[in-house]
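Below you'll find the structure I mean.
Here the complex is missing a single protein chain, while all its other protein chains stay put.
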Amino acid sequence: MFYIIDILGTIAFAISGVLVALNKRMDAFGILIIAFVTAVGGGTLRDVLIGETPVSWMKDMNYAYLIFGSTVFAVIFRDKIDYLRKSLFLFDTIGIGLYTVLGIEKGISADLHPVICIFLGTMSACFGGVIRDILCNEIPVIFRKEVYATACILGGITYFTVSQLPLITNFVFVISGLVVIIVRLVAVRFKISLPSLYKD
Amino acid sequence: MFYIIDILGTIAFAISGVLVALNKRMDAFGILIIAFVTAVGGGTLRDVLIGETPVSWMKDMNYAYLIFGSTVFAVIFRDKIDYLRKSLFLFDTIGIGLYTVLGIEKGISADLHPVICIFLGTMSACFGGVIRDILCNEIPVIFRKEVYATACILGGITYFTVSQLPLITNFVFVISGLVVIIVRLVAVRFKISLPSLYKD
Partner (left out) sequence: MFYIIDILGTIAFAISGVLVALNKRMDAFGILIIAFVTAVGGGTLRDVLIGETPVSWMKDMNYAYLIFGSTVFAVIFRDKIDYLRKSLFLFDTIGIGLYTVLGIEKGISADLHPVICIFLGTMSACFGGVIRDILCNEIPVIFRKEVYATACILGGITYFTVSQLPLITNFVFVISGLVVIIVRLVAVRFKISLPSLYKD
């Protein structure tokens, strides 16, 4: 079950990378690299910072195959991918829910403080997109427009709140992942965003 | 004593991140992340390169609290922060003096060559700002305008020169930190900068 979600999240992240790279008129290699870093960048940064190396996608070939397949698919069907936009958004949202909770649990097993664990979870979910935007010479979109990281942080707080209650572990996992997903869906549906704090 | 300097440096770095992020019209999350990477980015890169993981701010929560507090403070008082510009500049300068020497000593304890230690010290002091500028889609300011890194390098050379003399360790620490601070203050006061080497 978790594995299927992981697959869907990886596909959604890779395709989002392809779309940005196509827009920047990159060549086939550039597109593949951008798809790759978007899909695995957040988890890689997390693994490097806590010292868990070689990083995880080097030890499980399924990521490489999956990203390669998604990239080829997205390039071939790039004109029709608009029809998939809703599904992709849903995969992506489910993906960040999962990645947030997986990141938190990596932090816990490295004996880190809850605040740092929430940071790691958020980083796992969001920094693939940040690295994608840096490589494409853009200010990272999550720093400006979307309630993306905020959803992850709220999910992380939920995780540590709920894990105080006498519940089974899987339930904690599911409920905090769902908080991430629901916050993001509600925010996008009702066009809620963080204030920019900038004054003219 | 060192701890107070560390606190002042972290505050100054975090606030400098907030000011840049506000200028780029980032949202609250973006501002917090930029403040964070500006404050801890240099030390994080140093720790990752020498393999000291989990990186230090993950093991001492005070950094996270301090950066969060400074960010909230800087956002609330952003209109009045001009009055603090001189104090901030001083904190920042003291901060890079400290970070340079701390970085050098980390390199020494990892048995690295003095030149590499000076590099690590300079990186600890300067690369938070470099990562901040990359995330904000700017050419890093220290590559273009300021005698910032040069001050760190001179402090580092002082460190290894002075440590040849029969002095107590603390004195080496203080004198090389002071070289960083004085070089930077003098350079800014008299508008000294490195030549750009570019010919029209």
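A and B label the chains in the order they appear, each numbered from 1.
One rule holds for everything that comes next: contacts are C-beta pairs under 8 Å (C-beta built on N, C-alpha and C of every residue); 3 or more make two chains touch, one makes a residue touch a chain.
The structure displayed is predicted, hence computed values, not measured ones.
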Even though one chain is hidden, which residues of chain A still touch it in the full complex?
21-31, 33-34, 44, 48, 51, 53-55, 58-59, 61, 64, 75, 78-79, 134-137
In the full complex, which residues of chain B touch the absent chain?
48-51, 110, 112-113, 115-116, 119, 130, 134, 137-140, 142-145, 149-150, 153, 193-199
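In this section, only the chains that are shown with their structure count from here on.
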Taking each chain's centre as the mean of its CA atoms, how far is chain A from chain B in angstrom?
30
